[in-house]
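Below is a structure I'd like to ask you about.
Of the protein chains in this complex, all but one are displayed in their positions.
Let's turn to chain A:
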Amino acid sequence: MAHARSGLTWAFAALVPLLFLGVFFAWPVLAIVHLGLRDGGLLDELTAAGTWELVGFTLGQAAASTVLALVAGLPVAFLLARCQVAGTGFVRAAVMVPFVLPTVVVGLAFRALWPDGGVLPIVLANAFFNVAVVARTVGGLWAHTDRRAEDAARALGASRPRAFASVVLPALLPAIGSAASVVFLFCATSFGVVLVLGGARYRTLETEIYLRTVELFDLSGAAALSLLQFAAVLAVLLLGGLARRRRETALSLRGKADVVRRPTGGEWGVVAAAFAVVLTLLVPVVGLVLRSLSTVDGWSLAGYRALTGTGERGTLAVSGVDAAVNSLRAATDATLLALTIGVFSAVVLVGLRRGRTPWGIGEALDTALMLPLGVSAVTVGFGYLITMDALPGDLRTSPALVPLAQALVVTPLVVRIVLPVLRAVDERLRQAAATLGASPWRVWREVDLPLAGRSLAAAAGFGFVVALGEFGATSFLARPDAPTLPIVIARLMSRPGQLNSQMAYAACAMLMVVTIAAVLLIEKLRVPSSGEF
């Protein structure tokens, strides 16, 4: 009886995030796809040989990039979650840097190493962006899992790999599954790097949908491809959901002091691998800093000095410094919004599972929250154009749409980071608290929040960084008199002139510094009660 009632309450609560998704995602996407399909042509598109090549290449490159990001990200996750080694604070921040870099800049950096582009640099560049997702998502759970089971296995004679495979890995699987599905979606919809590195030869569903929609105005072709993209994404999400299912179980979560220690023996090998990964990530970054300093006539700081101005002959509407401030403002809005929706959704998802709600509504909500990661930004953007004027205040050209659009992308990341930890909270702790007379809110505050505290900080940091680097939605919606740093960089890159080019790279360097500072700061701002545990 009590179960049934709480199940209903949770089902009702699930309507809040679903409503947000419905208005700002499903409605615009369905409207634009419907508009495209009105003219027919779906069958022609689906039976064209080129279409299936696109699907194959899209999924293939995304799968390869995901595997690579996992292989590179897991040692970093271990380092961040488990090791007391000098430099982890720096690694924690540095690993986030790729995420904010504009894709065109990263594309150019990889093209400097592979001048003719191709599949390998596409896969490497996609993995470069996504190592942080793995390190953060897996590291978030790893930092909370009890070390003693593993130690017991070792004491009983299991080798280090055996203890990892039979004790640690099963506990981490939900987070690994989460990370893998997020990375896969990011790679499947990766646009800028595929365009720069794939040239005319390698195309994905995402780049083709963009071309059809924006350049050719072939809305029916674009709609057919969007449907395919949607189907592929849904299939991947359902597979990922199956893999995660019932794996997210109670673990005995521990605080930092219990799990972090100096590495011993073979663990140093993993630590070395982690540092090697981070150094590799820094190669394109260093290349970019070098470009910000080099001119035809030698080295110069002119690009950095120019950041206080508006570019060669006033290329920009605001100075580089003002743009950085705009970036911080917009990212704060988006992070707060995404954190609120994301944590709320995660709590609802945990509650739905616990309340044994019928109809698989939990799974449905979980999948729905992830969908925005897998659907083309241009589909959503053009969908906004034909729907948002029906809302009060004509949101189509409103800057208020920027944090809303960014929140769509950040929310699933927050859910994926926080949910595994919340689900791992032992139900008995809650029951004990409730028996002692704590209200449900108090139980959440005293039990769940402290245990999930660090993953909340991680989610906030991550969300902030994603919003800082967001370009697609922002470029269409941001006020031209208040551009963010990625927009300023794109503008500078699209102009001739040595100073503009130098300033673009200097602005990238500034974006990186802002990112590192923001991540370090957010790490410090942990939920107070969880700070020291």
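Definition applied: a contact is a pair of C-beta atoms (placed from the backbone, for glycine too) under 8 Å apart; a residue touches a chain by one contact, two chains touch by 3 or more; residues count from 1.
The working rule: contacts and distances are computed from a predicted model.
Asks: Just to verify: the chain that's not displayed, which of "Thiamine ABC transporter substrate-binding protein", "DNA mismatch repair proteins mutS family domain-containing protein", "4Fe-4S dicluster domain-containing protein" or "Putative ABC transport system permease protein" does UniProt list as its protein name?
Replies: Of the names offered in "Thiamine ABC transporter substrate-binding protein", "DNA mismatch repair proteins mutS family domain-containing protein", "4Fe-4S dicluster domain-containing protein" or "Putative ABC transport system permease protein", the absent chain's UniProt record gives "Thiamine ABC transporter substrate-binding protein".
Asks: Based on the whole complex, identify which of A:179, A:452 or A:493 touches the chain you can't see.
Replies: A:493
Asks: Given the contact definition stated above, which residue among A:45, A:333 or A:366 touches the chain not shown here?
Replies: In the complete complex, the chain left out is touched by residue A:333.
Asks: Quick one: say which of A:182, A:281, A:402 or A:508 touches the chain that got left out.
Replies: Only one of A:182, A:281, A:402 or A:508 touches the chain omitted from view, namely A:402.
Asks: Would you mind spotting which of A:42, A:211 or A:364 touches the chain that isn't drawn?
Replies: Here the residue in touch with the unshown chain is A:211.
Asks: For chain A, which residues touch the unseen chain?
Replies: Chain A touches the chain not shown through residues 6, 9, 12-13, 16, 104, 107-108, 111-112, 115, 195-196, 198-201, 211, 213-218, 291, 294-297, 312-317, 329, 333-334, 336-337, 340-341, 343-344, 347, 382, 385-386, 389, 396-400, 402-404, 440-441, 444, 475-476, 478-482, 490-491, 493-498, 500-502.
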